[in-house]
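Then we have chain A:
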Amino acid sequence: MNLFRRLSNSFDHGVFPHHHKEQTEQLAIQRLPFGKRFVIPLGQHVGAPAKPIVQAGDAVKRGQMIAEPGGFVSVALHSPVTGRVTGVGSERYADGTFQEAIVIEADQYDAQQMEVHPIDWESLSIEAFISEMQKAGIVGLGGAAFPCHVKYAIPDGNKIRYLLINGAECEPYLTNDHRQMVEQTEALLYGAEIVRQKLGAEEIVIGVEKNKPDAIKALQDAIKPGQPIRVMPLEVKYPQGAEKMLIKSVFGVEVPAGKLPRDVEVAVNNVGTIIAIAEYFQTGKPLIERVVTVSGPGVSYPANLIVPLGTSIREVLDYAGGLTDETRQVVLGGPMMGDSIADLDAPMLKGSAGVLALTENETGRPQEYNCIRCGRCVEACPYFLNPARFARLAKARMFEEMAETYKVMDCVECGCCTYSCPSGIPIVQHIRTAKDHLRSMKGKVQ
Partner candidate 1 sequence: MGDLGWIFISTLLINNFVLAYFLGLCPFLGVSNKLEVSFRLGLATIFVMVVTALCAWFLNTYVLIHAPYLRLISFIVVIASVVQLIEMAIKKTSPTLFRALGIFLPLITTNCAILGLAIFATNKGYGLWEGLVYALGAGMGFTLAIVLMAGMRQEVEKVNAMPKLIRGFAFNLIISGILSMAFMGFAGLFSSS
Partner candidate 2 sequence: MSEDKVEQAAVVADEPSPARLIGTLAIAGLVSGIIIIAIYLATFETIKENKARELREAVFRVLPNVSKMQKLLLKEGKLEVSYKEEKGEEPIYAGYDDNNKFMGYAIPSDGPGFADTISVLYGYRPSDRKVIGMWILASRETPGLGDKIYKDAAFVANFDDLAIEPPIVATKKGKSKPNEIDAITGATISSVAVAKIINKGNDYWVSRLPEPGAEPAYVEVETPPEAEDAQAQ
Partner candidate 3 sequence: MAKEQLAYDEFMKGLWRENPVFVQVLGLCPLLAVTNSAINGLAMGLASFFVLLGSSILVSLFKSYIPKQVRISCFIIIIATFVTVVDYTLAAALPVIHKELGAFIPLIVANCLILGRMEAFASRNTLRMSVADAFGMGAGFLFALVSLGAVREILGVGEIFGFALFGANFEPWVIMILPPGGFITLGVMLLYFNWLEEKKNKIDKQLATEDGVN
């Protein structure tokens, strides 16, 4: 069994949802026209929220820093447009909650052009490089929005041998990474080289699922002989793009629980992130826009769009032809780990890889039946956890046992279990309940 896995370059378990990428995988990336109103939440990345450095009424230029990092694990924010700050206050977020945000009204008469200021990265020390990254506001664009510079701040004693570039894009529907690999191959390789040299890595590996042959080919064609880069085609399987799964698939190494990729001498970055880094050093453009896939059966004209951050989801959807009548649900991110959107006027964030409009067909939930212990979730869980047991224990509110015996805290909520459950049990929700409870208990003890 393990031998087969080894040969097929993949991790154990996982699920095989239909990838649904055919709608957008051949569509070139387009630029979304600038809208009028931009909302930039201060806490859209992992870590401390940024601190605003502008006030209502201030005029801002496109790319100008409008908020500085609120700590080490935090990044700067920049204005996506030239315009005027209309306020700093509470704004609704995609999940329905309110968060502090800077609101900018675009200047309708500005051409929204930016001057090009290449940055000489070769002379930068690693510390300077890291602070540049923080200043540029670059976070992981795969969905988690984890500040990049934190990843690169390697403590003494750790060494990075491999830079692993995540082009797996295992979430169904999403094709933004795919298109970027095809269209921005040069930028990708350039950015990868920057990061490799700065981290002192020996080799760059780009992991790409086999359902993107054109991306694999484009990359292979672009790699010059002698460059320390190789492309690794991977089995099409969810969650191939999860950091630890990708490492397992590519290197056959398991990252120990509670440890980070750097503990196995690997740094992992998303394709989009690397391209953003490349663009920053080539042109001086901080992270103010990203490529977003707008897709799903509820969208009239699916597309891959460059979206200025802070644009409302409604504008993105309108550009793609608006929602059809059958649409039941709009999801920000991929359909497996993304969240339902409560408010279409919420802004696009750094971590929003896709906007998906789903119909009854995709979102309909089977009626919930009792667990029949079929074991599909156990077979699906890439972390070898026992989701069936979690659901059972969570219902009986035996949270401690879940943590102690069954290691519920190791769960990354990839959703494989809920996806595979024929009885329609929302296992991930049960797990989240348990984790929340355990965290609050832990807080109380401390």
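Criterion: a contact is a pair of C-beta atoms (placed from the backbone, for glycine too) under 8 Å apart; a residue touches a chain by one contact, two chains touch by 3 or more; residues count from 1.
Criterion applied: all candidates are chains of the complex that A comes from, given by their letters.
No experiment lies behind these values; they were computed from the predicted model shown.
As listed, 1, 2 or 3 are all part of this complex, and the one touching chain A is 1.
Taken in their complex, chain A has these residues touching candidate 1: 370, 392-393, 395-396, 398.
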